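All protein chains but one are shown at their positions in the complex.
For chain A:
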Amino acid sequence: MSAADNVVWLGTPAFPEAARAALADTRLRANLRRATGTIRDKRLAVAAELEDWEELREAAATIKRRTLRHLDHHLLRLEKAVTAAGGVVHWASDAADANRIVTALVKATGEDEVVKVKSMATQEIGLNEALADAGIRAYETDLAELIVQLGGDRPSHILVPAIHRGRSEIREIFRREMGEWGRPAPEDLSDEPRDLAEAARLHLREKFLRAKVAVSGANFAAADTGTVAVVESEGNGRMCLTLPETLITVMGIEKVLPAFADLDVFLQLLPRSSTGERMNPYTSLWTGVTEGDGPRNFHLVLLDNGRTATLADEVGRQALACIRCSACLNVCPVYERTGGHAYGSVYPGPIGAVLTPQLAGIENAASLPFASTLCGACYDACPVKINIPEVLVHLRAEAVEAKRRDRLLPTSEALAMKAAGAVLGSPRRLATVQRLAATGARLLARDGLIGALPGPFARWSGTRDTPVPARESLRAWWRRTRPAGSEGRSTTAEGKGRR
């Protein structure tokens, strides 16, 4: 199995091509700008309410660091505690493993449908598709995931997966598709969010009441007590976690925390960072099974799927601290313009740009580390202080190295850099090239800007306009305006801006 099969790889083109199409979609851009701007402002306001916000971030970062450095130890403690509380723990080294385990567990119940709580881990492994192959229908129950599922679409945001859809589109999807999956949408359905939510309530309630098996992800799990936590707003999570007889939770191995007591830090940071709320409406915590309350069978599937490879990279490892809040998406100038689909992975935005290449292998996502301006807004916003720009730069180097390894001939970038080195290394050659460039550029320019450049420069000019070089280079201007022979010590003084 290759690394690319290890993670849901949507098979979209590399980021630059995918982004070009997204950039041309003005409605998408308007939806995104409004949405990310709204969450951004709310997040800043509620984060500012806590005067120890920075200390909380630091605490979260150090708890995650501690956990990751002894991950085996904490997972074994978690296994022991969950087992003692009546749960069953399974270990899955990759997506195929995890899908096989979950499918077998569902089959053992004799059921052919499951209700699902929104979960990044199960999207990552393509669980719904694997279940469908085994004749099991998986119903997404988060409103946004329902919109995405009914629309035959892909999520475009970690937290609000249908952010790219407007209300009238959602109304059309509901009217067209709900009947195929269960209770149809009302004939006179309007496009008011309240009515759309009501239609989803009625459509899903019959599924909740008859469901025997549920599949969820996990936001956190405490190693000392075996307690698993799911954070949500709508109550669909509570429905899935408590009404069915069997609950199967798929959890990335990095989600473990050493102790139940550590959760208070993350429950202060997560809602504020993700939705800009002081607390999300519902948080469910359960420890194994409880007599007379909730599922009788609880299975916890611990998922590796590229996480240990990420753990092995001492710079990249910090990406495993991610708590999937999506604050980095909402502040990212690149995400705001391209949307989530351009990233071609279930993890979009800045965190996706560092996580996906590590989980899937850099050779399968080589363009993603470059899908950033390195402005650092994501680092400032991250509640667990993941230094995303640092990891991006680190992965860029790896991407270049991987490309070099794969080729017998040097890349065009390498040739260009070599040529640039030769030119910049010699004042005489630089002057000649500048003179030629200025003349050539004026021939191509319109209104002081150059659009498409010829030949090897075409890829550069495809994403930006180039200003026309000055008629005269600084060096030429200097020689012309200063008397001959004045170069030397006085030049140095001028260069430092003394005058």
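Going forward, a residue touches a chain if its C-beta (ideal position, glycine included) is under 8 Å from a C-beta of that chain, and two chains touch if they have at least 3 such contacts; residues count from 1.
Heads up, the rule we're going with is that contacts and distances are computed from a predicted model.
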{"item": "Undepicted complex member, UniProt protein name, chosen from \"Glutamine-binding periplasmic protein\", \"L-lactate dehydrogenase complex protein LldG\", \"Branched-chain amino acid ABC transporter permease\" or \"Anti-sigma-YlaC factor YlaD\"", "value": "\"L-lactate dehydrogenase complex protein LldG\""}
{"item": "From A:179, A:193 or A:333, residue that would touch the chain that is not displayed", "value": "A:193"}
{"item": "Full-complex contact with the absent chain, from A:162, A:300 or A:366", "value": "A:162"}
{"item": "Residue of A:66, A:296, A:404 or A:442 in touch with the missing chain, whole complex considered", "value": "A:66"}
{"item": "Option touching the unshown chain, where A:99, A:123 or A:284 are the choices", "value": "A:284"}
{"item": "On chain A, residues whose C-beta touches the chain left out of the figure", "value": "31, 34-35, 38-39, 49-52, 55-56, 58-59, 61-63, 65-66, 69-76, 85, 90-93, 97, 101, 141-144, 147, 160, 162-163, 166-167, 170, 193-194, 196-198, 200-201, 204-205, 208-209, 222, 225, 227, 233-236, 238-239, 242-243, 253, 258, 260-261, 263-265, 267-268, 275, 277-287, 290, 292-294, 302, 304, 308-309, 311-312, 314"}
